[in-house]
Every structure is written in structure tokens, then in C-alpha cells.
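Missing here is one protein chain; the remaining ones are kept as they sit in the complex.
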Amino acid sequence: MKIKPGMSVDELVSGMEGCGFGARRLAEAVNIYSSMLSGDYTKFFTLSGAMVPAGMRNIISNLILNGHIDVLVTTGANMVHDLIESFSSHRLGDPEAEDVCLRQEGVSRIYDVYVTDEQFVDFEELMQGIFPEGDGPISGTQLLKHIGSQIEDKDSILRAAADRDIPVFCPALSDSMIGLQAWLFRQTRKLNLDALSEVKDIVDICYSARKAGIVIVGGGVPKNFSLQSMLVTPNSFELAIQLTTDHPEPGGLSGATLSEAISWGKISSSARYVTVYGDATINLPLMVTAALSRVEER
Amino acid sequence: MKIKPGMSVDELVSGMEGCGFGARRLAEAVNIYSSMLSGDYTKFFTLSGAMVPAGMRNIISNLILNGHIDVLVTTGANMVHDLIESFSSHRLGDPEAEDVCLRQEGVSRIYDVYVTDEQFVDFEELMQGIFPEGDGPISGTQLLKHIGSQIEDKDSILRAAADRDIPVFCPALSDSMIGLQAWLFRQTRKLNLDALSEVKDIVDICYSARKAGIVIVGGGVPKNFSLQSMLVTPNSFELAIQLTTDHPEPGGLSGATLSEAISWGKISSSARYVTVYGDATINLPLMVTAALSRVEER
Amino acid sequence: MKIKPGMSVDELVSGMEGCGFGARRLAEAVNIYSSMLSGDYTKFFTLSGAMVPAGMRNIISNLILNGHIDVLVTTGANMVHDLIESFSSHRLGDPEAEDVCLRQEGVSRIYDVYVTDEQFVDFEELMQGIFPEGDGPISGTQLLKHIGSQIEDKDSILRAAADRDIPVFCPALSDSMIGLQAWLFRQTRKLNLDALSEVKDIVDICYSARKAGIVIVGGGVPKNFSLQSMLVTPNSFELAIQLTTDHPEPGGLSGATLSEAISWGKISSSARYVTVYGDATINLPLMVTAALSRVEER
Partner (left out) sequence: MKIKPGMSVDELVSGMEGCGFGARRLAEAVNIYSSMLSGDYTKFFTLSGAMVPAGMRNIISNLILNGHIDVLVTTGANMVHDLIESFSSHRLGDPEAEDVCLRQEGVSRIYDVYVTDEQFVDFEELMQGIFPEGDGPISGTQLLKHIGSQIEDKDSILRAAADRDIPVFCPALSDSMIGLQAWLFRQTRKLNLDALSEVKDIVDICYSARKAGIVIVGGGVPKNFSLQSMLVTPNSFELAIQLTTDHPEPGGLSGATLSEAISWGKISSSARYVTVYGDATINLPLMVTAALSRVEER
């Protein structure tokens, strides 16, 4: 591989194609993602890890706004921080700060990113004013769409998804500040959050997908929920990309190879797939920039 | 550290106390766990990663039966495999097997553990016969207790928890085969699974805990759900142990230090805590055996 | 962070400055490296891991040719593969190939890169014709310079270093095919390879460096040798960048923080330093491209 000053991200990644190890995996990920974006795929995107606090929010909301995500599956925490960002920014901090002192100052730390107690107070106020009161059962996906539609910030992931009518699945919504706020809300008002209807909704999408591709950022519940939903249909993913820091040997799902998912029938035996090991705050912007550069050129 | 043939696990771990790196962390984990087990703590235990397929099931059910777990927070997948184990065993396999062939043979792979399509068929039959039909809202915890009470195998985690009336929280229950089966069940019958009531239940436990300790195996939703529930109470964890393969630098919750949790107020500023980095299929049996050896001696 | 199609590597990395986690570390690495390249620093560069087989060779030789490396410290293996590349290319392969079959076909695997027995035969021929016979003691650095000066391929790292008179230190030269070939050579001819003179040579460079900076790719002997050489002088590194896949907790040097090196006096208490965790086949080209883009603009 040769590099030169001023070269574009796409040129850099193209140069990695003849390399070994991670570089080769990244180049293949861009090839697969370019195929996914320019082809007739139902495009799943799963987001785990503190990607929004780390600054990846705008990348995701733009992918949605530009029609590059059809189904978003994510953690509650990422949506909480999407909402916090809609009224105030996360602050960069010191990963080696004294945590006892941070607590005294009312600062919660996410590695090297800070959130303040004030932000959580404002978040509470926002949430308590937004939740829809009602008797009838509502799914997490409906709730998130309702919330998104109330957000003014156009960089918001939930707002973008609501605007584009892209479903956001968050199977562990109760495991987040949104869940805690919903529980608070329900102490005085009615909110009937059904845990199963989003299973139906995502399985329906899987059923109707003629061809499907998936980008998995970070594993966890979003990875499993997407893959298991495809599993109960006759279909499977034809294109799959995984960006993770986990490794296969400890046996957890987040580090499981995509090949393993073939044994389950979640991913097609004829699929093109690749895992890029490493920090997604680096590899996601790299991959998306390079793939968009190619797709836009066409 | 000195070793000798025939020495006990407890002796080995005690010898690690003067060592550095992981050995020192493990020795400290055993010290903390011994304090937790012999003290007046509300004992939380979170279980992520494919710990049941890997063979850790009996350790967990025995901890429950012996009164060493007061609250279990886990993934749906671990409970699915607990139920599968109640009627047939997982089989050891080859982590480098050809996954396309495994699919043709009807085998799903979890790293080096195999589950067969027949087992999933039997699991479906079991589930469809067990689910309680009903109009009223039921929480995941209630559902899991109902299921556990119907299981005959005394080694089952769910059975042990039902017998001892220990709540099992599974905030992402829909993200599992149990969730998929519940959705199937509901296509013809009534099942109203409420997503929020378990928030109330675990927060109530956190409120009433005079002193609390936690063992976190593998991060994920179970880790976050336990810690966030404590967060909204005036209390915090006084003792905390984390066994994980993740590292802090990529910023995800699973690898986040317990010190970071102090900045949030989830863990007490005066807490004793330690993270042991490594494969929990090794470190969990080691830690539990050594701690039980000490507690039983007293 | 915002991305747009067609953006340059430098723009991408600049956008990472406001992010958290790895992205922030990478952006800081580029800032430090730009300072190093544009300032009056003695520039150390250490190279471990199979970086040459992975395709990073041209990046290194160009850094040397453009005056951006003053001291190269590396493993014998990287220099072996630099020499092999001078007459034939490494081939990309399958990381999951059946290794028993590869052996039967005469192929040696380096993860997903292949080297053939024929290449090693040619390497032997090359080496046996190149080694300088002589009575007097010769240092590894002198030997590598002699070898480099005999290589025709201008992309060769050793050739570039010889041309620019940049010393290449390889403290574990005997631990490589070069060492094995030297031993073979010595069975019939004279070669007196002194193990200590390169200690003197690198310490002299450390002594005379008014300001020093270091890029550490991958840890190992090259990292330690550079740092320990600075340790015995009154100087220390003022700028330091580390690209590694290792983590601090297991206690090994390769994953040790640069902060730890401050406690030894290897790195200055006032140094600017950063570690980027991840695969150097991705992060090294990224960092170098972005830094060169900035330096060239000035």
C-alpha cells in the first residue's frame, strides 16, 4: 500500500485491499457496504456501545436521512444520549479523572465523555412532557417514534427516524433512562408498554425483505435481536458487516463470528460478510465515508 | 507465589494475593466475594455471555439454592439454554467447524458448543405448553417464575429461583427465543407482557437494600439494568466484582471500570470493588469455589 | 463529527477531534505526529508485529526516504520479509485455511498472508551471497546496513535506510531468519556478530538528541530497546505515540501505557503522548496520511 499527502478516505481504503489483517478486513467492509448501499437491500443497522456520546450521532442520523438505513436496532442508552444531545452537548473529559470527585461535582463519566446531573434533570423534564398518556398497549418502537416526532433538533437520530418513518427497535428499552422515566411517568399516569409487539414488527420486516443486509456496530442485544428475527423467517442476510472490539474465543455473542451466524441460518450460506476488529469510533466513520464516496460517484 | 501438587483452589487463590496483574485481581475478588457471602448484603448477580451453554449453569443454580443470590439479572439467551438443558444437554463441538455444513446438519454453533434444531423444536413444544394465558399484564419476572415452577430439572436456574422465590430479571426478554416463542403463543392466545413493571420491582429491591453487593459476569444489559436501578435510589453498591473480557478504552459499558460507576453514583464512593479481566468460564468457577471454601469454614 | 463523501483523510481525522474513545486518541496522535514531523526532533520509529507482510513496507520506506525517521528499531522478522518482498511478493491467503494442507503445499501462513518455501529458498540464496565475511566484530546495525546497500528494490526499508544512512536496530536479530542464515553462513565462513555494540550506538543517539519523539508500532523488543536506551541518558522522549492491540491490565510491556514509561523516566513528565488501541494496519496508514497532509501544506 502506498499513501500520499492529501489523499481521500476512499483512496486510502482502496489501498488497503492488497494488505493483510485489519486493513484488508476494512477494505472488504467498504466493498460490501458499497454493494449494500447501491443495491436493492433492506438495510438493517444495529448500534451498541456508547456511540452517541462518542460523537457518532450525526453519522447515523445522516445515514437515515439519506435513505441508507431501513431498520435501526439500538440500545436505550444511545437513544437517551441522542435526546440529551438535542438540547445540550456532551463534554469531553479525562478518562483518568478521579471518579469520587466527579460524583461530588455531579458529573457522570462515559470513559472520556462527561454528562452532568443538570443534563439528566433537563432530560427528565423533556421526557415527562413528551410521554404519551394512554390505555392501549404501545410498543417501544411506537413510543420512540412518538418521542422522535417531538424533537426539534434535526441532527437527532430519533427525529430523523420519525421524519423518514424508519422504525427504531430497542428491545431493552426498560434498561435505560427512557425506561426509568417511563416508570416514573406511570406512577401518576397511564402508559402500557408492550414487550412483545416489536417482535412481530421486526419479524414482519424480515419476512418481507427480498434481500437483506446488515451493519452491526458493537454486538449486544441489537445484534442478537436482528439476527434472531431473521432466523424465524425463510430469509437470511446476504450481506453482513460487523465492527467490534470483542473476539470469538470467550464465546459471547458480541464477539461471535458472522460465520457462526451461518450455522444458525441467520446469515445466508452464500452471504458476503466480514468482521472488522477494532474501535468503531474509528472504523465506522472510515467505512461510511469511503462507501458513500463510491456510491455518490455512481 | 508458591504452588504444590494437590493444593486446594482456596490455597491457590490465597497465594495469588501477593502477585501482580490478574492474579492479584482474582485474589481481591475472592476476598470481596467472601465478605459479600458472609455479610448482611442484598446480593445481586448478573449473568451475560453464553455462560449456560458453556457449562456454568450448575454453579449459578447452586448459588441460588444455597442462598447466595438474592437478585438474578440475566439475558434471555442464558434462560433459553437453561430450559434446553432441563431436557437435553448441549454438545461440545469444534470452534473451527465449517458453518455451512453445520447448518445442513441442523446444528447451531455457540463457539465450541452445539445446539441442534431438534432441541429447538423440543424447546418450542415445552414453551408453548408452559406459557400462562391471561388478560392481565404480567412482568418478565413473573413469567420467568411461572416457567421455572414448571421445570422438573432441579439443576435448572429458573427452577432454583422459583423454588427459592428469587426474582430473575431479564429486561431484554423479547430478545431471545423465549420472546420469539411468546410472540408465537400470542398469535392464538392472550399474553400481555408488560415492559415496565420489572423496573418498579428491581428499584423497590434497591430501595430496601440496607447494604448491597453485586457480581457482574460479562457486562451487557444485565450490568446496566442493575446499576441504573440502584442509581435512582439513595443507596449504592458497597461491594462490586466484575468478570469481563472487555477493556475500558473502547468506551462500552461492558468494559467500563467499576470506578466509572462511582462517578454515576451507582457504586458507593467508599465501595470495595475489583474487575478481573479474562474468560469467566475460568474465573467464575475459581472465584466461587475459593469464596465458598472460606465461607463454609467459618 | 460529520462526514461527507469524498472527504480527505486529514479532514476525517480532524473531525474526530471532538469525539470520544479511539477517535479522539487517533486525532491526538495525528496532532502529536504533525508536531514531531515539523519540529526539530530526533525521530524514533519502532516496528513490531508482522507489519511488512501486512503491506506496511512502503509506508515505512517512504517515511525514511522523506527524512521522517531518524532511528528505526524493529524485529528481525520484519526485515526478513522486507528482503523477501525485494524479489517477490507475499500472497494474500485465507486465515481459516487448513494449516496441515498448507504445509503439504509448502506454504507458511501469517494470519491471512502466505509465504512459500520457494521464497525462503530464494531468501537463503540471497542471504548467503550477501553476508560479509570477516574477522572483526560487526554489529547488527552494521550488518543490516551492509545488507540494505546490496538490495536493488528501492521500496525496501533496508535499502532506504542504507541510502539515507539511517541506523536500523534489531536487538533480537538472531531471533529471525536472518539470524538463522547468519548461523548457517558461519558454519563455513567467518562472521563475528557482536551483541553489545548496538547498545552503545543507540545510547549515543539518545544522548545527543536535543529533543526526541517516538512512534511505537506494536510494542515488543523494539519498544523496550528504544525506551531503555533513553533511560540511561539525562534525556527523555518529549513526544510519544503508541499504536497497539494490547491492553495495560495483563501487565506486559507491549500494552503498558506511555504514562507508565514516565515513572521510569523514559518519557518526559511534560511529554505529549497518546496510545491508539487497535490494528496498526488501519491506524498507521491513517495517522501517517493525515500527518503528512498537514506537514506538506505548511
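Order of writing sets the chain letters: A, B and C. Residues in each chain are counted from 1.
Everything below uses one rule, namely that a residue touches a chain if its C-beta (ideal position, glycine included) is under 8 Å from a C-beta of that chain, and two chains touch if they have at least 3 such contacts.
Just so we're clear, the structure is a prediction, and the values are computed from it rather than from any experiment.
Enquirer: For a quick check of understanding: of C:91, C:154 or C:200, which residue touches the chain that isn't displayed?
Expert: C:200
Enquirer: Hey, which of C:157, C:221 or C:288 is the one touching the hidden chain?
Expert: C:221
Enquirer: Among B:58, B:116, B:150 or B:233, which one is in touch with the chain left out?
Expert: In the complete complex, the chain left out is touched by residue B:58.
Enquirer: Give me the chain B residues in contact with the hidden chain, please.
Expert: 1-10, 12, 15-16, 18-24, 26, 50, 53-56, 58-59, 62, 90, 92, 110-113, 277-283, 285-286, 288-289, 292-293, 295-297
Enquirer: What is the set of chain C residues that contact the non-displayed chain in the whole complex?
Expert: So the residues of chain C touching the missing chain come out as 48-50, 53-54, 77, 95, 97, 99-100, 102-103, 107-113, 137, 140, 171-177, 179-180, 182-183, 186, 191-196, 198-200, 203, 218, 220-221, 224-225, 228, 232, 245-256, 259-265, 269, 279-281.
Enquirer: Considering the whole complex, not just the chains shown, which residues of chain A touch the missing one?
Expert: Here the touching residues of chain A are 20-22, 96, 247, 249-251, 277.
Simple rule for what comes next: only the chains that are shown with their structure count from here on.
Enquirer: Could you work out the angle of the rotation that brings the CA atoms of chain B onto the matching CA atoms of chain C, rounded to the nearest 5 degrees?
Expert: Roughly 180 degrees of rotation.
Enquirer: Per the centroid of Cα atoms for each chain, what is the distance between chain A and chain B, given in Å?
Expert: That gives a centre separation of 25 Å.
Enquirer: How big is the gap, in whole Å, between where the Cα atoms of chain B centre and where those of chain C centre?
Expert: Chain B and chain C have C-alpha centres separated by 44 Å.
Enquirer: So which stretches of chain B touch two or more other chains?
Expert: 247, 249-251
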